[in-house]
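All protein chains of the complex are present and in place, except for one that has been dropped.
Chains: A and B, in written order; residue numbering restarts at 1 for each.
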Amino acid sequence: MSVLIVAEHLRGQVRPITLELVSAAKELGEKTAVAVIAKDPASIADQVDVEGVNEIVSVKVEQEEFENDVYLQAVEQLISDRSPDVILVGFTVNGMGYAPALAAKLGIGFASDVFALRRDGDDLVAERSFYGSKVNAEIDFPGHDRVLLMIRPTSWQPAEGDGATVEAELEADISGSRARHADFQEVASGGDVDITAADFLLSVGRGVGEKENLGQFEGLADKMGATLSVSRPLVDQGWMPNSRQVGQSGKTVKPKVYLALGISGAVQHLAGMKTSGTIIAVNTDPEAAIFNVAHYGAVADLFEIAEELEKLY
Amino acid sequence: MTATRDTFAGLETWQIVLWYSLIVLSVAIFVYGVLRLFLKYRRGRGHEKLGNRRERAIRVGKVVFTHAWIRRRDPMAGLGHLLVFYGFMVLFAGTAILAFQDDFANPVLSFDFWHGWFYKLYSLFLDVFGVALVVGLAYFAVKRGIVRPFRLRYWRPAEPAEPLRDQPRRYELGDWVFLGSLFFLALTGFLLESFRIAADNPSFEVWAPVGWAIGQGFRAIGFEDGAAADARAVDWWVHGVFALFWVSSIPFTKAVHMLAGPAGVAVKDDRAGNRLAPLPAGAKAADVGYAFIDSLLPKHLLDLDACTKCGKCHAACPATATGYPLSPRDLVLDLREVAEGSMGNRAALGIAPEFPEHAQILGTIKSETLWSCMQCMACVEICPVGIEHVPIINEMRRALVEKGDMDGQLQQTLETIYTSGNSFGEAKRKRGRWAKDLDFEVKDIRKSPAEVLWFVGDYASFDPRNQKVTQSLARILRRAGVDFGILYDGERTAGNDVRRVGEEGLYADLAEENVATISGCSFDRILTSDPHSFNTLKNEYPQFGGEWDVMHHSQLLLELIESGRLKLNKGLGYRITYHDPCTLGRYNGVYDPPRQVLEALGAELVEMPRNRDNALCCGAGGGRIWMKELKGEDSPRPSELRIDEAVELGGIDYFVVACPKDVTMYEDAIKTSGHQGELELRELSELVWESITVA
Partner (left out) sequence: MLGDEVEFTDDERDVDPDYLDFALNEWDTYATEEALRLVEAAGSGEVVVVSVGDEDAEDAMRRCLAMGADRGIRVEAEGRLDPIQVARALAEVVQSESADLVFAGVQSSDSVQAATGGALAGLLDMPSVAVVTKIELGDGKATVNRELEGGLVDVVEVDTPAVLTIQTGINEPRYATLRAIKQAEEKEIEVRPVGDLDEPASRVRKMFVPPKGEGAEMLNGGAAEVAQRIQEIVQEKLA
């Protein structure tokens, strides 16, 4: 039984998800190899040489940054060369690009957004959620000897330490890349606040209702000494810049206190804040997913709470 | 000497012929103008079946002859207009009598009645009413020129579209010209009389006191005999030709309101606004709503011409008062300009501003203008000539919705209503949650019959503050032994506001579903605690096959109190004021039951300065509660203005409302207007429950 992890990196830095995959692999207690597909695999390989990794396989390619077809072909060849039982890929934008395609093409077992896994005898059992995170499910893969799992970021802690790793190489035959990286564009932040630096975040979501209600919460945040952050829908509507967004496509934050008002707790949002020190959530829906990660919760109307808070500060 | 006069004194035959030719010409132009108006109205789409011809005729007669609608909220202006109206009518009748005498009675029937006592009384009458006319005109001149009240100023909350930028200036000019022309007619008429009297000095003319006085005055300064006779001859033509010209110009100027106004009153739908028209079956996108000027119903095109720019709607509108880019008056006038410039006399004569034949009105009328409307009916309610602003705006909204031209929040809400069946996006089965906190079980009327089917409504079911009110009402009904049940998750948004927003398809869908669900239940009558639901259930659901006895909870509470089924323990000595909800008050005329309930509670009711049909909307209606703010930056919200009004009454304990949206809006406004702690909000049911439970 062996596990193959596909490392993810951006602009020369390995992304934390890769190290989280190593921790996930540890649950299975099997030989774990990490594949580094890059133009300069060596510099990335150093960053993934951690405890829990038995082998690092370097795949040298021409492309400096992630490209779909490159990973598709490289990982296919890695699988055919090394025959792993379990392939772990991050449930990330990169992963979404090639992993499902590969799984479909190879006809292997597949599950995405997995946040827990274990062996049940010979079976691999993974856990994911359904219906907007309101229910969870245990899934397995009958009839599949090989399974590809996409792991939800921040489900495991990143692995650390030193690995006694063996190094290997694979010569991959990459025939063309049909979706080619051209450039990066930074998100214009306009000198706005860095929410990742704040100790105390007051975060609002769809519950805010109208754009002009934001003023009330900006004021409240000021009074409480908090920095205002928002969930994705408010950025989609154009009410707030992306620099204020907490979540998978925004920023990941870890303040001492995260006060969430009117946020339901979509997975992508939770991914961005659930490791915060203390999470206090206010929502009118007692079944809102945010209560699953909150330390303190109140089923209440955010405007009523906001008014009362204003009186206290 | 017999009391009479020679109409054509001193005129040669050719001049008399010329005179009659001018009459024919004038009448011909008049008829042409009126015909063109009819042709313009006919270009409208569809037609309104006007039933109740007899009632309509009586209504027109009453409104025109007593000026009942003109006198509202400004009795002095009503009086002024009465003077002008009757002055004009009597003088016009006088001319008609004279024409009848000269052109028919005498030559054809050899019957001459215009002499002696008849003549003397005739002269007296005309003089007195001529003075009335002048006094009335003077009143209006002072009002427009010196007093300049808000409603008569052409200030607009929003810039008109480019071709109409000059309109306010033109209107002002037109108003003064109109006033001036009538005055000129009166003046030349009196002078004509005076010159004649100065020249001939017949003793019986003392029966024309004004002419007599002025005539004597002329004689006193030596202006008499030949000179006066010459002046008379000149003035005869001046007065006569100007009068003929004036008559021919009626269809082309402000004077048209003399015809269009009563016509507007005649065609007004009594249910305008509270019962909107459904879409015709199989309507295509292009058929939906008023996107073009010729999409308007003929009677709405007529409405545009009926407007006299009195400004009463402008003054009553809550949106105009708080800086929204909407004035109902300006909307009507802008549409009139498009109609005129596209299909009317102005288009026919090639006078700018012109509009293409199938002119778009969306764009010329901005979307924000249309979305600013709270559909509160203050405009329709007060309009003296029966213009239906609210249905017109609603139809234009239908066209906007069809194009998808609405703000993101509204779109989101409509999509939410479509998927979840309520505007809160809550799961259907959470509708009955509020009932779980009661210590008794509330019947599911889908399963067990009951006397009363209580249609609760979205806000009353899902909004936490309003749930308390709903619970109070439930307890009251239980205490009074009322056999009631609710629809639980079978209830959908009643749809009143969905319809007012212009999403007619979604409304029809909701109504059909609700009618089907309700029809499957066994009950005697329907109760609702939400005036918006009340309006549509009562007035519009019959369009979808659902016709039931619907009552608002204030009506049921009154019934229970009066019949003794509900015993009130304590006389609540609070000093309170009551806010009439638009959909209960103006829409449905339910003003008294809530007041009677409050009185039965022993509360001291102090009326708001603007109350009953004049109540100021809270700002949530017409779907505005689902839209982004459009009011002027520095303006308070309508709800804040209202709270200010209440606070100014002094010493008010409770601001009492009878509508869930009012509860939401005013709880908020009490805080944001800075009056928190000065007064509190109570819903009617809450006070009744307090009265029952506090020993």
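Rule of thumb we're sticking to: contacts are C-beta pairs under 8 Å (C-beta built on N, C-alpha and C of every residue); 3 or more make two chains touch, one makes a residue touch a chain.
Nothing here was measured: the structure is a model prediction, and the numbers come from that model.
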item: Touch partners, limited to displayed chains, of the chain removed from view; value: A, B
item: Residue touching the undisplayed chain, where the options are A:S2, A:Q77 or A:S129; value: A:S129
item: Hidden-chain contact residue, picked from the options B:L83, B:V288 or B:C618; value: B:V288
item: Positions on chain B contacted by the hidden chain, ascending; value: 279, 283-285, 288, 401-402, 404, 406, 408, 411, 414-415, 418-420, 427-429, 503-506, 508-509
item: Residues in chain A touching the chain absent from view; value: 10, 65-69, 72, 91-94, 96-105, 107-113, 125-126, 129-144, 150, 153, 178-187, 199-200, 224, 232, 235-236, 242-243, 245, 248-252, 256-257, 259, 266-267, 277-278, 280-282, 291-301, 304-305, 307-309, 311-313
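Throughout what follows, only the chains that are shown with their structure count from here on.
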item: Geometric centre distance via CA averages, chain B-chain A, whole Å; value: 60
item: Contact set on chain A toward chain B in their complex; value: 209-212, 237, 284, 301, 304, 307
item: Complex contact set, residues of chain B against chain A; value: 408-409, 464, 628-629, 671
